[in-house]
Structures are given as C-alpha cells and as structure tokens.
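Take a look at subunit A:
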Amino acid sequence: MEFDDRAPIYTQIMGLIKRRIAVGELKVGQQLPSVRDLAQQVVVNPNTVQKAYLELEREGYVATQRGMGTFVSGDRGTVDLLRQGLARNIVETYVAEMRSLEYGPEEIAAMAAETARKEKK
Partner candidate 1 sequence: MSMLVQISSLTKRYIGTSALSDITLEVPEGHIMGLLGPNGSGKTTLMKILAGLVSPTSGSVLVDGMVPGVRTKAVVSFLPDVNHLDRWMSVGEAGDFYADFYHDFDRKRFEELLAIMRLTAGQKIGSLSRGMVEKARLSLVFSRRARLYILDEPFGGLDPLARIQVLDALVANFRADCSMILSTQMVADVERFFDDVVFLDNGCVVLAGEAEDLRTRRGASIEDIYREVYGHVEAR
Partner candidate 2 sequence: MWKLVRYQLRGRRLLYTIGLITMCALTLYQATRFIGMQENPAQSAPVSMSVPLMMAGFWVLFYAVMTVINIVTYTQDLYGDTGYLVFGLPLRGAEVLGSRIVLLVIDTIMTLLGGMTSVIVLACLAPGLAQQIRPYVGRFLLTGDYWVMCLGVLAVIVSFMTIMFFGVTFGKTLTNSKKHLGSVFSALVVIVVLWSSAQFGLMLETRLSVIHLSLSPWRNVPILGTQPVQFPFVSPLLFVMLGVLAFAITSWLMDHKLNL
C-alpha cells in the first residue's frame, strides 16, 4: 500500500477507510478488519491503525463494540454526506490546480464535463 510518509499515516488510513465507506465497499453496519489484519494488509504499525480507528470513532464514522470489533456506523444519509465531502475535496484540489494554470471557471467546468463524458464510455 502506498502511503506518503511525509504526512501522518493514521490520517491516510482514515482517508482510506472513509473512501471505502463512501464508495460502498464498506457498508453501514459492516465490520472493519481487525487492527492487526489491516496492519498486516497495508504493512504498518498496528498502533497507527488503532489510532486511525479511534479518530474515526471520534468523528463518528465508526463505533467499537468491546470484544466484537469495529463497525461502520451511520446510515445512508451519512454515507452520502461523506461521499459528497470527499468529492468536494477532490474538486477543490482540481479547481485550485487549474486556476494555477490560469484557466477560468467556464473552461474549468467545460474540461471537467468533457473528460467525465469521455471516460464514462
């Protein structure tokens, strides 16, 4: 698993899990891999995975039941919100980079729509 070592790894793991929730790979109520399993999967320190899970719980995306594991919490609505939130981040990055190349809003939108239509095939 590719991680950027220049940023805290636990936030990247959180991002990974949020993405999985957003696209439906992890459904509401589904159990997350155990800390140890995920650590072995992505090859990081289990404590880092633990920290990611705790933060996710603090932010309300997951809940841990003692002795049973960590589960995705929320409902359809929260998942949609998450998806939107992630999308918005991507768009903001895209727009910022296009702006740095001195493209205007219309061109930015047009290019995005054109590319979206193309790739859908």
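Candidate entries met the following condition: all candidates are chains of the complex that A comes from, given by their letters.
The rule we apply is simple: contacts are C-beta pairs under 8 Å (C-beta built on N, C-alpha and C of every residue); 3 or more make two chains touch, one makes a residue touch a chain; residues count from 1.
As the structure is a computational prediction, the values presented were derived from the model and not from experiment.
Within this complex, subunit A touches only one of the listed candidates (1 or 2), namely 1. Of all residues in subunit A, only 3-10, 36, 39-40, 43-48, 51 touch candidate 1 in the complex they form.
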